[in-house]
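Omission of a single protein chain aside, the complex is shown with its protein chains in their original locations.
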Amino acid sequence: MIRYIFQRLLGLLPVLLGITLLIFVLLRLIPGDPAVALMGERATPAQLDAFREQMGLNEPLPLQYLSFLGNLLRLDFGYSIVTGIPIVAEIGRRWAASFELATAALLFAIVVGIPAGVIAAVRKDKWVDNLAMTGSLIGVSMPVYWLGLLLIYLFAVNLGWLPPSGRLGISVGSNFQTFTGLYVLDAILQLNFTALIDVLAHLVLPAIALGTIPLAIVARLTRSAMLEVLSQDYIRTARAKGLLERWVVLKHALKNALLPVITIIGLQFGALLSSAILTEIIFSWPGIGSWVYKGILERDYPVVQGGVFFVSVTFVLINLLVDISYALFDPRIQYK
Amino acid sequence: MITEWQRWRRWRPVLLGMAFALTVVLSNCGRSPNATNSPQANSPASGEQTALVFGLGGEPANLEPGNITDNNSIYVHEQIYDRLINFQPGTTELEPGLATEWSASDDGLTWTFTLREGVTFHDGTPFNAEAVKTNVERWWDPASPTGYRDAGRGYEIWPGLFGGFKGDEASTVQAVNAVDDTTIEFVLNQPFAAFPAAIGSGYFGIASPAAIEEAGTAYGTAGSTAVGTGPYTLQEWRSGDRIILAANPDYWGEAPQEEQLVVRFITDPSARLAELRAGAIDFTVELAPDQMPEIRSDSNLEPVLRESLNVGYFALNTSYEPLADARVRRAIALAINREEIVEAFWGDLGQTDPHFLPPSMDNFNDKSLSAYEYNPDEAKQLLAEAGYANGFPLELWYMPVSRPYFPTPKPIAEAFAADLSEIGITITFNTKDWATYIEDSKKAPGYQSFMLGWTGDYGDPDNFYYYHFGPGGTSDLGNWKNDRVIQLLNEARATDDQGERETMYAEVDKILYDEVVRIPIVHSQPLLAQRTNISGWQPSPLGSEPFNLISKD
Partner (left out) sequence: MDSLSPEKTIQGQAQATTLRRVYQQFLKSLSGKIGLFLSVALGLLALLAPLIRPYNAATARDFSSRLAPPGLEHLLGADGLGRDILTLIIYGLRISLVVSLVSVGLGLVVGTSLGLVAGYFRGWLDILIGWLTDILLAFPPILLAIALVTVAGSSLQSVIIAVGVIQIPIFIRLTRSMVLSLREQEFIQTVRAFGAKPGRIIFYHILPASLAPLIVQATLSLGTATLESAGLGFLGLGAQPPTPELGTMLSDSFRSGYSLSSPWTIVFPGLMITLVVLAFNLLGDGLRDSLDPRLNR
């Protein structure tokens, strides 16, 4: 097993190298520079040359790539050109925000999706099933940002039930300390329940918007996995023995159906972390996706390099973890 | 072998936790509607600090004076720093800032400023002429030890307003001298009548030299400090989220009404208005004119208007052959129905006139000029005379971002195109993201036609004209150049005689009207909004103002 993990890790190296190459090439192809992005109407041509010189953009490309790679190896991501903040520090903060949002979205997907899938499977072709499956199909078909906007207008602006955007209200803002960057955890650690409620309230709408697609996927997959399991012999035997239907479903079927569901949840988590850009923009959520997007628009090369690299590495690692746990839990899968 | 029960036990805490979370959230849902309807929604419980919450249109780049030009940075900069010269609230009239008096020598080449006494920076460093000199040298002198130019500092705005850096031929400034503790003197290479206004423009807050030295190249960034003499001190900067400022109790001017000022970064105007309506922010800026009905429909909100000191224009590049003919350019000006467009997109918040200068500088305009009346027939005739009876194709560039003068560039561009297609000009739309848009507009041969604009740094025509039509300012118009205009601009810049300047600028206005290279489309009033319990906000036409006079009931 350890050898398998080691091999898989080793196999990641060329992929990571390829990612750095792709980032580098893309950035060098993008025209424009950060000085102009900030100066706007007031920019003059003379500034451009000075800037290129400063950023080492006049050196030969392979040399630039090597120094970029060297810095990465030393975990030196540099500083944001626009804000001057060390990239590593900023990644930490942004990552925590993204992580919290993705977790909340996934929790929402699991809490609603798995029961919905189970019920749909048990009541196959009944109206509950049809409703759940139609709902999930519509769920995967909606643009996230559109759903987000509708949620904001309905629940934040019109009904006033929940805050429209951001992570933290003002009333708790000044005396709330952040240690981990995960505000929910921070609030619990400080036993600050006002803050906890406020933080959770801020999480609800973005989590629903972001979690709708995974919710639909989880529900559909749970249903199909349950159906497959329910049609198998040992379930029939259990039923024949006269066991209560609910017991059969919970004890025997769900247990066996969960494995593929857990796999897909893991994969979804990786995707949620990296592709929540639109949700983050709509909800002014200071996550890593919107940060990199802003970096692209402002030509903040270190932000884009560091951010994309970090996101890709996490994505690859999460997939690896999913694979490994799959190998661990499913005896049918053989690893060398 | 794991039994089923063990597996379930493993899941149970998770499920219970989620149930708890849901309960908490739901119980919170029940409570908030009352809270948001009350104007006190976000005032903290008694005994805590009172905070004013401002919705800013994005995160500041940094808080280092002289090195920032973007609006978002300037807003916060304005709260932390003072400048030598201030502008009277709500106007472009000069008033004492950190300098109490200022005067020019008879030849107009030496400006002397008397500094306010007894002022200290937030970190306790005394404010004096040396401090001013250090700040000015950072911006102006490439050899300044605390300028950190090797670390990427550009101070591009300095040569933008003052010709060049120390040692440059075009530099307006020749020397900066600290005469004594409370007197600073600027020696100029050529007279510059608007010098006090220029040095008072929003970019040039005076920062604590000690703090700059201590923070080094990180000064002004989110991880570091920003220390001035202004009404608020920087308390915390949570990147991506907010800046928290505390009232400066020792402020030399009027101390802030509220103990805290929280600046939240909310990029989209729709999101800002949603936050304002929900009561999560108290006042906000840079809203779109189309949001006016929504503001008016909410009894907890009121619109706030900023006086217009800008121009949004449609530029025609003479290096594109059809546009080299002034008749064609004139035809375009006649074909665009500016009245209707401004009425539709701005309503009461915009006005159109034939002048490049905003209405508040009307005394510098040639009042005999009348606007190009919308007249497609005459336009067609002019096109025919110029040999383009069947029209011609034209590339139109619109910016991808909202600017104060063009809050919604894209639909406005579409409206231009619809008008121009009536006289046979077929438009191809183009845009690039903001960084490239500006950069490429200045690369030969530039865009065939494009939208752009200007917001005044201070209330002098020079600030509008010199950049656009001066000796170095027309790289985006192809080879267009008007020697008479350049001569007039240089002369008007040097003299202090108001009457003479009015005559000279009026002539510039007339020439530009006939040349039709940058067609003034609109002078717009940026829309701001506040909750009704906010008072004392006097928006400056210059685009930003300190918030120390604002209070919350």
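First chain written, first letter: the chains are A and B, and each begins at residue 1.
The criterion applied here is as follows: a contact is a pair of C-beta atoms (placed from the backbone, for glycine too) under 8 Å apart; a residue touches a chain by one contact, two chains touch by 3 or more.
Note that this is a predicted model, so its numbers are computed, not measured.
Set against the missing chain, the residues A:Ser224, A:Thr263 or A:Ser325 yield one that touches it, A:Ser224. Checked against the hidden chain, the listed residues A:Ile114, A:Ala132 or A:Val308 yield one contact partner: A:Val308. For the options A:Ala116, A:Val157 or A:Ile170, the residue in contact with the chain missing from this view is A:Val157. Of the options B:Glu340, B:Asp362, B:Asp377 or B:Asp514, the residue whose C-beta touches the omitted chain is B:Glu340. Mapped onto subunit B, contacts with the missing chain fall at residues 268-270, 273-274, 287-291, 293-294, 297, 340, 343-345, 400, 402, 407-408, 410-411, 413-415, 417-418, 421-422, 426-433. Although one chain is not shown, part of subunit A still touches it, namely residues 14-15, 18-19, 22, 26, 29-31, 133, 137-138, 140-146, 149-150, 153, 157, 221, 224-225, 227-228, 274-275, 277-278, 281, 289, 292-293, 296, 304, 308, 311-312, 315-316.
Just so it is clear, only the chains that are shown with their structure count from here on.
Rounded to whole angstrom units, the spacing between the C-alpha centres of subunit A and subunit B is 36. Residue ranges on subunit B touching subunit A, taken from their complex, read 4, 7, 15, 18, 21-22, 24-25, 27-29, 32-33, 36-37, 42-45, 48-49, 51, 53, 59, 61-62, 68-70, 150, 152, 154, 156-157, 159-160, 217-218, 220-224, 238-242, 244, 260, 262, 264-268, 270-271, 274-275, 277-278, 280, 403, 432-436, 438-440, 442-443, 452-454, 467, 472, 475. Across the complex, subunit B is touched by residues 31-48, 50-51, 54-55, 81-86, 89-90, 93-94, 97, 107, 110-111, 149, 152-153, 156-157, 159-171, 173-175, 196-197, 200-201, 204, 251-252, 255, 281-282, 284, 286, 291, 297-299 of subunit A.
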